[in-house]
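Here the structure is laid out as structure tokens; the discussion comes afterwards.
With one protein chain withheld, the remaining protein chains of the complex are depicted in position.
Then we have chain A:
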Amino acid sequence: MKILIDEGKCVGAGTCVLAAADVFDQRDEDGIVVLLDADPPHTSLPQVRDAAARCPALAIEVVE
């Protein structure tokens, strides 16, 4: 699994952090998404998919 994020689209809602805290974080200064793990273990897939589905700005893409 590979995760692609588009910082330009991110609106800092934080929904990805709630869905998958091991994989996503937010920059303190502007709340923009930070990818903690670009290739997380397969067991994280449901949470990562959930994060991508919830992202209001469609800034997360999951390549399986």
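By our rule, contacts are C-beta pairs under 8 Å (C-beta built on N, C-alpha and C of every residue); 3 or more make two chains touch, one makes a residue touch a chain; residues count from 1.
What we mean here is this: contacts and distances are computed from a predicted model.
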- Task: Could you check which of "EfeO-type cupredoxin-like domain-containing protein", "Cobyrinic acid ac-diamide synthase", "Cytochrome P450" or "Glucose-1-phosphate adenylyltransferase" matches the UniProt name for the chain that's left out?
- Result: "Cytochrome P450"
- Task: Check each of A:32, A:45 or A:62 against the chain that is not shown and name the one that touches it.
- Result: A:32
- Task: Write the list of chain A residues that the hidden chain touches.
- Result: 11-15, 17-18, 25-32, 50, 53-54, 56-58
